[in-house]
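Heads up, one of the protein chains got dropped from this complex, but the rest are sitting where they should.
Per-chain numbering from 1; labels A, B, C and D assigned in written order.
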Amino acid sequence: MQRRTLLTAATFAAALAGTGLAAHAADVVKIPCVCEMSGAGAVSGTNYHDGAMLAVKEINAAGGILGRQIVMDTYDTQTDPQVSRALVQKAIDSGAYAIMGTVYSGSTIVNMMVAQRAGVPQFTGSEAPNITERNNPYIFRTSSGAQKGVPALTAYFKDQLHVTKIAVEWVNNDFGKGGHDVFRKEMKRVGIDVVADVPSEQGQVDFSSDVSKIKQSGAQAVFVYLNEEEDARFLKEAKKQGLKAPLVGEVTLTGQKVIDLAGGAAEGAFAHVGLATSAPVPSIEAFVAKFRKAYGRDTDHNGIKGYIGVYAIKYATEMIGKFDRKALASKMHGLTLDVKKYPGMLLTTSWDKTGELSRESFMTEVKNGKQVVIGTVPAN
Amino acid sequence: MSQFLQVLLSGLSTGSIYALAAIGFTLVWQAAQTVNFAQGEFVMLPAFFVLIGIHWLHMPLWLALIFGLIVAVIVLGLLFKKLIVEPMLPNGGLPLIIATMALSILLKEGTKQFYGAEAQPYPSLFPQTTLHMDGAVVSVQDLLNLVVSLTIVVALTLFLNRTRTGRCMQATAQNPAVAEILGVNTKRMVLYTFLINAALAALASFLISPVYLAKFSNGETLGLVAFIAAIVGGFNQIRGALAGGLLIGVLDNLTATYVTTEYRAALPLVLLIVIILWRPQGLLGTSEGRKV
Amino acid sequence: MSAGTPVLSVRDMSKSFGAIHAVQGVSFDVMPGEILGLIGPNGSGKSTLFNCILGQLTPNSGRVEVNGQSVSGRRACDLNRLGVGRTFQQLSVFPQMSVLDNIILAGQEHRGTMLGRLFGAPDAGLTADADQMIRFFRLDHLRDTMAGALSYGQQKLVDAAMAFMAGPSLVLLDEPAGGVNLTMLANLKERLVAYNREHGTSFVVIEHNMEFVMSLCTRIIVLAEGRIIAEGAPDEIRSNQTVIDAYLGG
Amino acid sequence: MLELKDLHGGYGKITILNGVNFVIPKASITTVIGPNGAGKSTVFKAIFGLLNIHSGQVLLDGQDVTRASPAQMIGHGVTYVPQGRNVIPQLSVWHNLELGGITSPDQARVRARMEEVMDQFPMLRQRRNQKAIELSGGQQKQLEIARALLLDPRLILIDEPSIGLSPNLVQEVFATLIRLRDQGVTVLMVEQNAKAALAMSDYGLVLELGQTRMHDRAETLLADPRVGHLFLGGHIEEG
Partner (left out) sequence: MRRPGKPVLLGLGLVALALAPVGQTDYILYILSSWLVFAIAAVGLNLTLGYAGQISLAQASFMGIGAYTVALLTLAGVPWLVAMPAGVLLCFLVGLALGFPALRVQGHFLAFVTLAFNTLFFLVARNEDWLTGGPYGLSGMPRPDFWLFNTDPNLPFYYFTLIVFVISSALMWGIVRSPWGRAFKALRENPIRAESLGLDTRRITLLAFAIGSAYAGLAGAMFSPLVQYIEPGSFSFVQSLRVLLMVVVGGSGFFFGPVLGAAVVILLPEFLRFTEGYYLMIYATMVILLMVFCPSGLIGLGQRLRDRFRPGRELRGDMKQGAQL
């Protein structure tokens, strides 16, 4: 029976051998990407990773950061928070200068503590409000959190749609709950009555009771805060049941993926998008084209997040003139990168003391099967 | 009232597709005493066979559907039986269960690897029109899903009861020893069962994917719901699995509408526990001669 | 236990399954040290009677007393603690435990309290007793073998040894000779008789093998269609025309 | 008609048959008797291809059918009615009956035979649409026997037909078997109810410990005190 113990020891030996990759080469800088390449978050994670990789290639072709080539290793979290924690640790052990990822908030919440402890700046794609509420000096967003995005919609509901009764349909996980909680707070603040509050399961397929409840509630508008596939299913069901109230989302609802999946049902949906791949901004149009050329497919906003994250690291590092993690983190706080001087940012972007990000954002609508920007919301 | 009708009809439509998966599960259980933990993936996968037919082999939809059905029957029926179930049956139930769990990972990851992690739009089989009935809106797709599923169930029941092969299959499932002494080729009958299971899963896949969209992770919830439906209805009865599927579909919607949305997933589970403890043979099942 | 109290007393036992009356008003006593044979054609109700006595079936009516104490409705494990051992018709060892472990298990539940057993010796202090029992059944060379790897007849011996391990006052043997070859059978019978003589344990034996029953038992009860049709010493039964008719049909 | 030559066999590693030898003539009834565990039922399973045969031969009209599968045995005109309940519980009586001829390519003939068989067992006709599980034990046994007759077998192996049957039904079953014999069918039967069975049989066969101990005309065996002795203890001395 004790053979097993020996075997275990052998396992260790192999484990030791496997970690010989901490080799330091002076002419490279390690910026690993820890993200969701498989599991529920694979779509977002893959785009984030590919966007970041695109920036890495460009920067390396142009001579790297301070003359050093970037090495970006990929660590797949399987959309599992525990795995992501282990992998952030692994990335740090390998000598990371900064870390890209993760995208899913549930993972980021766990692994940001590891990066904080090691003092490694981390550029996350997550949008849950609580990430920047923890006084973690090493976490930075690559798109604004839901607590910034949702209030941008408040004015739209109040001043443009003039609604007094509203419904919210949200996915009952950490992502959806974050948006939902901010939304409830905002509606309370401006005095709009939330008449239907409908949580749904991740991966839910039958939205008939959800739509039917919203229909019965007499809501004049619906705030939809779901993942892409559920967005599409919800839109289809809403169209089927003839739900007339305008459907307004944050980020995902008017994305190209949702439009493809929902077919005609996405027509007329609105969304506030922090970063829209369809924004009528030349820099973003150019990025979208580059991405398509490099990968043969379209990206969603996560591709932009990854892209600008790597560029932000480059610009801030060049400002401090050396590879110093601590200095990088403190430089990022309160930093504004103007797109005219720093074209890799695509849009002028600033970070505050908590790592929260602020920049111009967009109101979009689905028209003729395309996401169209119908207005911009200034940076706050 | 119109709301009730609305959710009822939607529930029936979704439930009818659960029923198809549950029936396949039931058949395999009867024929081989096998619980297939990859049943959800069996429903997920055939939609991708169809997409391969359409996108890679440039087939028209109808041909792609036939192609998908055939590939599903070969891969999920024949190969599953020959390569996994058959060599493992003598090893008892637990290793087989673990193997089907591993198979579900393999199918999921394989699909993701070869077709991508994103959900894929899937062509509708039926027109996207709606009917208005007493204030409720019913899509033609929902109605036809229900009709097609029920037709399949009726056809299957007729096949099992009205044809010689069907009755041989029943004999094999109910009493393999007797079937054997009557000269029935019991091995072949068990194989037929696996083929039918694969075909049912494929049909469920074709019906469900226009709504569910084709995604590698679709099987996760579906498999579980199919089990629950099969158990609630009665492990050893086709009509039990049908009733179980419809019941779960409807109850899920009614709970979400009138009781609780947060705990909508809990109701089928509570039902499952109550049924197992109170009536292990299921609502419509008859107690099996075999020991469980 | 006075010599006058029967070890087992069955009164007016009846059991029916639907319209079939498997056992109808059977009464009998087993006295200390007695070996009682219970025979009868297939379907005569022997097994049903056995199961009713052992609490595996709930009889429609009737009473069972062990050493003067009513045990109706008791669970099998309680019955065992009251001193009733049994063997099974089908093979009934623990196949993936060694012979020694099989035998120790049979005794350990009679030692101390449940918690005491958790903290006490791993063998519950039974190794010596178990070894003695193993020697008694001449299984010494198989002591550490997995019981499932034994031959059919050897497993029957282990089954019997387990029934005796707790020092019962009564053992019910359900077809002990079934499927056992002649040499092994002679061994088994001789061991049973020896055990009976040494410990005064009473046996009730269900058995089809007439030679075995006739030579082992001191008294025989013949059941047919759920009733006792004859009772007496083996020689009386052997020549009883009613019994011959019941067995050969007619 | 049927000949077993020194047949050895069993389940897995347990050997039950230790050399069974007999020849039974055509159009006769032979009853196999012997104590429990003597291997009576096992002999049937060995003939019908349901057992590991270690050595020896089964000959049917001189043709070697050792280790033929059940389906092949049916093709050779042999049917088997095992001990216990052997109907398909959820199928109707009619469909259960039909299963007896399920392997036949000539289904029209099967239909015709079903009518004939139901003439012999009128109860089956009355209950043709009932589920088999709803029949009483005796009725189920009749159904099984009827099912075994469907393909005009040459040889019927029937194991303990009288278990669970009332005495008058037993007489009926025996009468059916006699009628079959008169029609030229060979019957091989295992029966606990030895006296009655031997009384209606042509031959008797005594098995003990997996070996043939006696094989003689039925009335000879009936008159033999050793038979009674065998059942009530003691051995049959060799010879």
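The rule is short, and it goes like this: contacts are C-beta pairs under 8 Å (C-beta built on N, C-alpha and C of every residue); 3 or more make two chains touch, one makes a residue touch a chain.
These figures come from a predicted structure and were not determined experimentally.
Undergrad: According to the contact rule at the top, which chains on display are touched by the left-out chain?
TA: A, B, C
Undergrad: Which of C:A149, C:A194 or C:A233 touches the chain that is not shown?
TA: C:A149
Undergrad: Which of these, A:C33, A:V56, A:I70 or A:I109, touches the one chain of the complex that we don't see?
TA: Considering the complete complex, A:I109 is the one touching the chain left out.
Undergrad: Contacts of chain A with the missing chain: which residues?
TA: Residues 1-9, 11-12, 14-16, 18-19, 22, 37-38, 74, 76, 78, 80-82, 85-87, 89-90, 92-93, 106, 109-110, 113, 118, 130, 172-174, 176-178 of chain A touch the chain that is not shown.
Undergrad: Which residues does chain B use to touch the chain missing from this display?
TA: 35, 84, 87-88, 90-99, 101-103, 105-106, 109-110, 112-113, 224, 227-228, 231, 262-263, 265-266, 269-270, 272-273, 276-277, 280, 292
Undergrad: Determine and list the chain C residues touching the chain excluded from the picture.
TA: 54, 75-77, 80-81, 85-86, 88, 92-97, 101, 104-106, 108-111, 114, 117-120, 122-124, 145-146, 148-149, 162, 165-166
The working rule: only the chains that are shown with their structure count from here on.
Undergrad: Can you compute the centre-to-centre distance for chain B and chain C, using the mean CA position of each chain? Integer Å is fine.
TA: Once rounded, the distance between the two centres reads 50 Å.
Undergrad: If I count partner chains per residue in chain C, which residues reach a count of at least 2?
TA: None at all.
Undergrad: What's the contact topology between the chains, one of line, ring, star, complete, other?
TA: Topology of the interface graph: linear, an open chain of contacts.
Undergrad: All pairs of touching chains?
TA: All chain pairs meeting the touch criterion are A-B, B-D, C-D.
Undergrad: Please output the residues of chain B touching chain D within their complex, sorted ascending.
TA: 164, 167-168, 170-171, 174-175, 177-185, 286, 289
Undergrad: So in the complex, which bits of chain C are touching chain D?
TA: 41-43, 152, 175, 178-179, 181-182, 208-215, 234, 237-238, 243-245, 247-250
Undergrad: Which bits of chain A are touching chain B when the two form their complex?
TA: Contacts found on chain A: 38-40, 42-43, 46, 172, 198-201, 203, 205-206, 208-210, 212-213, 215-216, 228-229, 232-233, 236, 240-242, 257, 260-261, 263-264.
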